[in-house]
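One protein chain is absent from this view; the other protein chains keep their places.
Naming follows writing order (A and B), and every chain is counted from residue 1.
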Amino acid sequence: MDVANLASQLNAGLILPEGIVIITLLLVLVVDLIQGRKANRVTPYIGIGGLLASLGAIAFQWDNPVSNAFLGSFSSDPLSLVFRAIIVLSAMVTIMISIRYVEQSGTSLGEFITILLTASVGGMVLSGANELVTIFVALETLSISSYLLTGYMKRDPRSNEAALKYLLIGASSSALFLYGVSLLYGLSGGQTELVAIATNLAASDQSLGLVIALVFVIAGVAFKISAVPFHQWTPDVYEGSPTPVVAFLSVGSKAAGFALATRMLITVFPLLTDEWHFVFTALAILSMVLGNIVALAQTSMKRLLAYSSIGQAGFVMIGLIAATEVGYASMLFYLFIYLFMNLGGFACIILFSLRTGTDQISEYAGLYQKDPLITLGLSLCLLSLGGIPPLAGFFGKLYLFWAGWQAGLYTLVLVGLFTSVISIYYYIRVVKMMVVKEPQEMSEVVKNYPKVTWDLPGLKSLQVALVLTVVATTLIGILSNPVFTLATDSVNNTPFLKLDLARTGTQPVAVLPEAIAPANPL
Amino acid sequence: MNLAEGVQLVSFIILAVAMIGAALGVVLSPSVVYAAFLLGAVFISISGLYLLLNASFVAAAQILIYVGAVNVLILFAIMLVNKREDFQPVKFAWVRKAVTGGVCAGLFLLLGTTIITTPWAFSTETPIGDDAIYLIGEHFFSDFLLPFELASVLLLMALIGAIVLARRDFLPDAALTSDIENLKLPERPRELVSAAKTEQ
Partner (left out) sequence: MEAIYEYAWLIPVFPLLGAALVGIGLISFNQATNRLRQANAVLILTLMGAAAVFSFALLSSQIQGHEPFVRTFEWAAAGDFRLTMGYTVDHLTTLMLAVVTTVAILVMIYTDGYMAHEKSYARFYAYLSLFSASMLGLVISPNLVQVYIFWELVGMCSYLLIGFWYDRKGAADACQKAFVTNRVGDFGLLLGMLGLYWATGSFEFDIMGERLETLVSSGSLSAGLAVLFAILVFLGPVAKSAQFPLHVWLPDAMEGPTPISALIHAATMVAAGVFLVARMFPVFEQLPTVMNVIAWTGGVTAFLGATIAITQNDIKKGLAYSTMSQLGYMVMAMGVGAYTAGLFHLMTHAYFKAMLFLGSGSVIHGMEEVVGHDPTLAQDMRLMGNLRKYMPITAITFLIGTLAICGIPPFAGFWSKDEILSLTFQANPILWLIGYITAGMTAFYMFRMYFMTFEGEFRGKDAEIKGVLKAEAAGVYAFGPGAMHAQELGTHQDHDDHHHADTPHESPLTMTFPLMALAVPSMLIGLLGMPWANRFEAFIHAPGEIIEEAHGAFDWGEFLIAGGSSVGIGLLGITLASLMYARKSINPAAIAKKIEPLYWLSRNKWYLDDINYKVFVQGSRRIARQVLEVDSKVVDGIVNLTGFVTLVTGEGLKYFENGRAQFYALIVFGAVLGLVVVFGVT
């Protein structure tokens, strides 16, 4: 294979979005190096600009028929494009909400952005990785950057502790994942590409080894999406990490985990579909129940959102388990709106903690009187997370549950409905705390609330991010159609999902005779 | 069995016993320094196994990276933290140990069974031997190009991260005393005995 021939086969243009992000991160690094602290005025906007350009590149590739790059180790199909867009967006919003936060803590901003961008490169490659080595390197890029970000406030023992815990548990789960992957390599007779592995596995007859490989792979994935019982790190890490990092972990990192789960499990384990559906059902039920119930008892906002994100991951898994076209589409849809509502919530929490220095739920009492913007934004985002119509979250949940119900996952949907009722309770508790308190019941910090100004460097971008995410949360609820179409199209145009759907056959489970079946719903 | 095979078998047994013994020592030894040195022994034995498998490049890399870098780093870390602290004996520590032992034994049994029952497909290709280094290079620049390049980004970032964590930040005294810029989370720590308890 000569060089020219090789270069033509690589289709290197398909990783243009990742390339842009890498160039951006180098640029940030160099500018920060040359200008020192003065660079704080520039670097975040370089980062945001680069991510915007990367988003543009992703949009540009939407209709690209060629999806395989790097001799099959990376595929840029619509599914991976959507996931990469979610990661890029979450990184972008994270940078916007982190500028003031990082500056106020006195740590250096340039490195923070560099590491964050690396993490998003890792997540992006992971979303499209089609081959074991790429998957693992991408996973580690994402993980190691996340550990670093978690421990970024190095003078704070909580941050150190969070980083250490995250590192140790992350290392164990990586080890498990790597073991599973190496088993796959061995069982398939030395293949690393996912499709080739599946073909070779189908030809041979292994049971126990394959099951172990499956479980080990799931352990690695479940750690990333913090599904119960692989969730233990989440509350501690969320509480100890800088809040913008938590925002990124809860959205970007989680989306990457779901991308990996979708691609790898569907492609490699068609033989064990029932088994991995079973495992995920168990994980989903545990996550929904435990996440939502334990969230009831939390007193700190970050921990509340940590447990709520565990519960939310459980909801998203319903779409994955449904394994129908609408199932996958509802998963994408929900992740997409989750991006906005969760990041919007975090933007409000960050703003509040910057102004008051606390994230205790009880301290939010009476905030309505002093800062209506935070109150409105946080209320909308939390209500959307709880699934109150007509906000985006309601349609996301309705779509997920509908897909699950159609696929016959009655238990899951019932548990989901029930726990989402519970979740509304603790979200509304916060809303009530802020809105429904008279001046005499205000908490001490709210009584001493500083005058609302947006003059400090970095607050403007935080404000922009807050308004954008809240508007998106509200508007996607009302104008959800384009996003629905986007999700469905991406599922329909993704080759490996099409294959899977053709194999399993996605007839909706309905008791209806054809004549009145959903031929004309509504 | 000819002489070569005999030698191979004997060296395998020696290496395997050394490796397992050292690994057990790492886990069971009460002294951290011994554990660290025994870890080095484990790494060296593994590289011996690689040699037996005709993978000399990997064996060399193993010694260079794991013994030369990782293990030495661990030892440095241990020596830098020379604080002696008596751990309070945990009550019912045996339960903890028993559970851990149980899980480990279970995993061992599981993996052992798998290895024995799986009909492994043996490769018929002749081992490539010392040419491995060329082959690895070729792979790096063809079908493993993407992970190779990504790994460079990863390394760069790890470098920066290490510097960020290790660097001594210059903070004026005023900043240290004020609450604003102190490299800490802006949120106050929670009261450790949570208020929820007293309510209930």
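Here are a few things to note about the model shown:
We take it that a contact is a pair of C-beta atoms (placed from the backbone, for glycine too) under 8 Å apart; a residue touches a chain by one contact, two chains touch by 3 or more.
Predicted, not measured: the structure shown is a model, and the values here were computed from it.
Remark: the omitted chain is touched by one listed residue; of A:Leu6, A:Leu26, A:Ala53 or A:Leu164 this is A:Leu164.
Of the listed positions B:Val32, B:Met79 or B:Val103, the one in contact with the omitted chain in the full complex is B:Val103.
Interface note: of A:Gln35, A:Asn64 or A:Ser172, the residue touching the hidden chain in the full complex is A:Ser172.
Among A:Thr243, A:Gln406 or A:Ser443, only A:Gln406 touches the chain that is left out of the view. In the complete complex, the residue from A:Phe112, A:Tyr147 or A:Phe223 that touches the missing chain is A:Phe223.
Seen across the whole complex, the unshown chain contacts subunit B at 90-93, 95-96, 99-100, 103-104, 106-107, 110, 190, 192-194, 196-197, 200. Contact residues of subunit A toward the unshown chain are 157-158, 161, 164-165, 168-169, 172-173, 176, 208, 211-212, 215-216, 218-219, 223, 229-230, 232-233, 236, 275, 279, 282, 289-290, 293-294, 296-297, 325-326, 329, 333, 369, 372-373, 376, 388-390, 394-395, 398-399, 401-403, 405-406, 413-414, 417-418, 421, 424-425, 428, 432, 435-438, 440-441, 480-481, 484-485, 487-488, 508, 510-513, 516-522.
Here, only the chains that are shown with their structure count from here on.
Separating the centre of subunit A from that of subunit B, both taken as means of CA atoms, is a distance of 28 Å.
Across the complex, subunit B is touched by residues 1, 6, 10, 15, 22, 25, 29, 69-74, 101, 104-108, 111, 114-115, 118, 121-122, 125, 131, 133-134, 136-138, 140-141, 144-145, 148, 151-156, 158-159, 183, 186-187, 189-190, 204-206, 208-209, 212, 240, 242-243, 297, 299-300, 302, 353-354, 357-360, 362 of subunit A. Those residues of subunit B whose C-beta lies close enough to touch subunit A in the complex are 110-111, 113-114, 117-121, 123, 142-147, 150-151, 153-154, 156-158, 160-161, 164-165, 169, 171, 175, 179-190, 194-196.
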